[in-house]
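Shown here: the complex without one of its protein chains, the others still in place.
Presenting subunit A:
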Amino acid sequence: MMGSNVGYFFTKTCIIAIPYDLLVLLDEIGFNHQNKFNNHAQMRYESAISGGPKHELVEDGNVLMQKYEFGKILGQGNFAKVYHGRDLKSNENIAIKVIDKEKVLKVGLIDQTKREISVMGMVKHPNIIQLYEVMATKTKIYFAMEYAKGGELFDKVAKGRLKEDVARKYFQQLICAVDFCHTRGVYHRDLKPENLLLDEYGNLKVTDFGLSAHTDCTRLDGLLHTTCGTPAYVAPEVISRRGYDGAKADIWSCGVILFVLLTSQLPFNDPNIMQMYKKISKAEYKCPHSFPPEVRRLLKRILDPNPITRISMKKIMENSWFKKGLDTKQMNDSDLKPHFEPKKPDFTKFNAFDIISLSTGFDLSGLFVGSDQKDEAKFTSTKPASDVISKLEQIAAGLKMEVCMKKGGLLKIKKPSESRNGPLLIDVEIFEITSSFHLVELKKSSGDALEYQKLFKQDIKPALQELVWAWHGE
């Protein structure tokens, strides 16, 4: 039993999907000037390490871009090799990942955004491997990254299960790292043992954030288990290829990892891949008797096959077992780069279609009523959402109206009214277009239309003016 698990841990066959966009971008910005590099020197280098890749950027034996020195190979997969390296300027240890573009392209790429790369390049979190630089040639991509001296976390687990406190510490660090990225719109989508490393002090370092994506391995040759390692960590909705929420999929993988840390066994395991899928889709797993009940409960909430009811990051972080002994310093962003604001309130994030659906061109109500008789109004604002809310509260107070906050940036403003149509209720919704632009929508949800229009025109609209960048449809 144990043997087969260990086999998974050591299967180094991860595929790294690089977004086609990025490849194009890299080509566009001219990283492929091969003439700059000395191919003879490169040949020499290759003969020095057997089976080494063709480093077109390598010159003077083993130096990349005149900045990074190559060392011994640390690991290799079908598409990538990772080398130990040294930053010649700072003399720091680094890791250099070399990816064969052509092989990656052949597999068919998952369209991952350039943004994720660029975000990951800037992100600094104690539990995330930092990406220093991306370089590319026509055939290869090079990532210069933080070097994790402690190796893979799963080398440790393979020797036997971890003590509860130790497992929790790694789980806490994993959750903090993953949550940090989620709040920035970056999802890992491929959390698995190969991607969890340790630094020299034994701190967890998640790698390949924003680089990896779930690769559709079955398309390659139908032999998922041989080409892509194991689906053991993948959420059921990802396997069934439904459109999925990256955050919820990552949470599932974190649950599998927690189970493995505590038992050194996979929760879903079967030599038959179809049986494994079956177990995953039904979340069929057995906790050992030694598991404390609170761990069982937490795992049950994480390994929920329904992504919608599956526990959220926020709730995991509120869980009492999770919080035990948590170093709160890790939870806040204080030691991070200042250009990342603290976690934003939970406003509805707009996707591109949300944005275009706002167009007044879609609003056919003009065919039926005049523009001053509409029951709703929208404006954009460059002010922070908190300013919008406090302004609305101020206006409501002046009009003797009540404000209640609802989740997701929805406010309800209520005016008790004697009119026969009942109390006047106005819904205000705040949407985030970008961090510096919000869209605010006011809408009468019940009450007398005339009363609303009068109130809006005479009191609300003028008072809001200082927040307004532009009124929509005017």
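Keep this in mind: contacts are C-beta pairs under 8 Å (C-beta built on N, C-alpha and C of every residue); 3 or more make two chains touch, one makes a residue touch a chain; residues count from 1.
Going forward, contacts and distances are computed from a predicted model.
Visitor: I want to check something: the complex is missing a chain, and I'd like its UniProt protein name from "Calcineurin B-like protein", "LANO_0G03818g1_1", "Cytochrome b-c1 complex subunit Rieske, mitochondrial" or "Exosome complex component RRP45".
Guide: "Calcineurin B-like protein"
Visitor: Decide which residue listed in A:G71, A:G185 or A:P423 touches the omitted chain of the complex.
Guide: A:G185
Visitor: Among A:S357, A:S390 or A:Q458, which one touches the chain that has been omitted from the display?
Guide: Checking the options A:S357, A:S390 or A:Q458, the one contacting the hidden chain is A:S357.
Visitor: When the complex is taken as a whole, what residues of subunit A touch the one chain not shown?
Guide: 20-21, 108-115, 185, 241-243, 245, 350-371, 380, 433-434, 437, 469-470, 472-473
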